[in-house]
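One protein chain is absent from this view; the other protein chains keep their places.
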Amino acid sequence: MDFRMDRRKLLLGAAGAGAVATTGLKLPAYAQNAPIRIGWLSTLEGPFATGGQDAWRCTQMILEENNNQAGGRRIEMVRESSNAQADVALARARKLVEQDNVDFMVGPLSGAEGIAVRDYSRTRPNQAFINGGSGAADTTLRNVSPNFFRFNMDGTQWMAGLGNYVRRVLNVQEVAVVAGDYAFPYAQVFGFSLEFCRAGGRATYLWSPLGTTDYSSIIARIPRTAGALVVIHGGSDGLAFMTQYAQAGGNLPLIGGSIMADQSMLSARGPHRRLMVGMVSGGPLADVNDDPRWVEFTNRYRQRWGREGFNSVSIHGYNYYVAMQGTLAALNAVRGDLSGNQQNFMRALAASDYTTPMGARMRLDHNRQAISDVFLNRIEERGGQAVTVAFERARDVNQTLGVPEAQFLGLGSPSRDNTGCIATS
Amino acid sequence: MNGNRIIPISLALLAIMAVLPAVLPPFFTGNILGRALVFGIIAMSLTFLATYGGFVSLAQMMIAGVAGYTVAVLVPGAAPSIVGGVPYALAIPLGLLAATAMGLLVGLIAVRTQGIYLLMITLALAVGVQLFIQANIAWFNGYEGIRNVVGPDVFGMPFRDTYVFYYVTLAVAAILYAFILYFVRTPFGLVLQGMRDNVRRVNALGYHAATHRVLAFGVAGFIAGCGGLLFTFYNIGISPGSIGLAATVNILIMAVIGGLGHPIGAFIGALIFVVFDTFAADLYDRDRFNTLIGAVFLIIVLVSPDGVLGLAKRLRTALRGKPAAVPAEAPR
Partner (left out) sequence: MTGGLAATVVLNGLTLAALYFIVASGFSLIFGLMRTVNMAHGSLYMLGAYVGYAVFEPLYDQDVWYAWHVAILAGIASAALFGVLMQVTVLGWMQGQELRQALVTIGVSIIVADQLLAFFGGTSRQFFAPDAIFGSTEVPGVGRYPTFRLVQIGIAVAVGVALWLLLNKTKLGLMIRAGVDDRQMLAATGVNVPLVSLAVFALGAGLAGLGGVIGSTAQPLVQGVDARFLLTSLVVVIVGGMGSIAGTAIGAVLVGLAEQVGQAMFPTYSVILTFAIMAAVLAVRPQGILGRPA
């Protein structure tokens, strides 16, 4: 017996066992009664932290509804947090996929993160990546990834109908657009401007970097000829702007972006709330909607979370809920079978066709991007609280807003210099 | 550290690092050891300036980012494609050149500042450059950064491969480390250390202290640039968030925890940081990682300002039974 040989084997074995133990390496879950491990990523830190927290609340809700299982198998969620930055989101996604060995992942929340995770998904073609709520346009329009699925519409889609409404119904000739200088607002501004300018409106654009806290000189530059103010900011930027606009005595009619007229903003205490009543906006949900499904859903949300949650579900929570709806439905359709490089599962995801809690139909297009309904809503004061009330609905809005895809792509990516404001000659 | 023993110890460490991937899972190799090496290179540029020049520069992460952004802007396949089409063989040297130039620039701006002022000025510069990059869409794509920078093919193998990435990074780290150890013994390096100890005397001897300072920053910029390139390839892209205040402070934390007394400290600190970062969820609350690492950092600064290296030194002297003497500043 070679003593040295044994000791080396022992050491290597111990090292290996130690390494395995510390990384929690798991064997592939081919067995039908092994749990499905789903990675979950959202912004639990940074500017959209409260949105990420609501996303987790809604995810928990749908898991509880389904007894924490799908396709006959138990579900295990592995949660990670990011902070709206692309590199951090990528690092967390890689940890979920490569270290925690999740079967697939759901997330992220924010625009830039979504693009980074989409690029990562291309390097892992045998695993599905389901978007959480990120709404940048190019994620599913340019450099598309075959295994990245998005069950929420992008920022451009959410503005469908708003530009026309402002120009034609409110009869506003000129607007001032105040927006954040990053991907998601670009998409929203694009969607608004396409309709508004084509209908003959004029717009001035005032951009400010993410994280601006003092908007006084932006406010000073709002043209006196503007008939309405379009505010496309999110999170704390939106709050700061509205408060300072109120303090400066601003009184223009307000048009808001999808994450402005949202409970994540309206539930926050502050001087901004007074001013936001009357704001018109567009998006995938509204607090007040007659559909019985929605009434039941929001009641359940309030009962489940009470003061821990917002006054009603936020857009971020809603997006993640809808994404999980699609995920669980597809898992049920394939009876929990993720084998064969998840090809059956991904086919089921691509073929999704279900109804969201707002009573809207949800399908995916050929780029695996959501086609669903968009609601125009107005902020009203009801029962001492500010809520969004839906008053109009556009059905089956797709990513190119009905424009032929080649033509839409020809318009270029939304950006600061490409606002979509192309007047008809 | 005892000068005679540093070479064999370093070589032994290198050998261990070269062999470890054989027993560790790929995630460990790439995302813990590999990441620690990349951060270590950038932290080493800070340690280099601090140990041998006496300057604590908080601009190193930003300089690393400059190299990364240069390459991201130039290479084919990047999304969005800003310039594009420049092969890696040309883009990489250009990136290193940009980082060195930025290092020289930082040195120039800060040439007349010392000590704590230098720390503050380099911090402000780093944040200023980051904010500029974040604001500029035309060249740097603003907040989202530039993605899909996959790295060059090494001997036909993609850089994305865990083992290619690891061994290239290990080689770069080893070469830069050896370079620093050699460099500080050259006349330039000795003048630099002399400046750290007594600037006036160095000037009196006829050396132009300011020039040496600026050039030292340039050298540190080059080292940081190497790290920045590897960092960019590891992240398949770069964004302003990775060179901002948080990233800058993290590099400082790594350098200090490991010990500012010797370049190896940078890698020790980086490894500790990466291990904490990866396993914080299991140790403590994942959400409270910052409290954890901040507490470790604080304890180290309070208890052992020379970091882990200092602790090791003290332990050694304590174990030998001798009173823990404060070693004189001998040339290393």
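In this document, chain identifiers A and B correspond to the written order of the chains, with residue numbering beginning at 1 in each.
The rule we apply is simple: a contact is a pair of C-beta atoms (placed from the backbone, for glycine too) under 8 Å apart; a residue touches a chain by one contact, two chains touch by 3 or more.
These figures come from a predicted structure and were not determined experimentally.
Remark: the omitted chain is touched by one listed residue; of B:A124, B:M157, B:I175 or B:L205 this is B:A124. Listed residues A:L63, A:M77, A:V144 or A:L206: the one in touch with the omitted chain is A:L206.
Take subunit B: the residues that touch the chain left off the picture are 56, 109-110, 112-117, 119-121, 123-125, 127-128, 131-132, 135-136, 245, 249, 252, 256, 287-288, 290-291, 293-295, 297-298, 301-302, 305. Considering the complete assembly, subunit A touches the hidden chain via residues 44-47, 49-50, 53, 181, 206-209, 211-214, 216-218, 220-221, 235-236, 239-240, 243-244, 247-249, 268-271, 416.
By our rule, only the chains that are shown with their structure count from here on.
Separating the centre of subunit A from that of subunit B, both taken as means of CA atoms, is a distance of 36 Å. Within the complex formed with subunit A, the residues of subunit B that make contact are 23-28, 30-31, 79-80, 131, 134-135, 137, 142-145, 147-148, 160, 235-239, 241-242, 278-279, 286-287. Contact residues on subunit A toward subunit B in their complex (touch as defined above): 12, 15-16, 19-20, 22-23, 25, 44-45, 80-81, 83, 85-88, 90-91, 94-95, 98-99, 111-112, 115-116, 119-120, 123, 136, 143, 181-183, 209-210, 413, 415-417.
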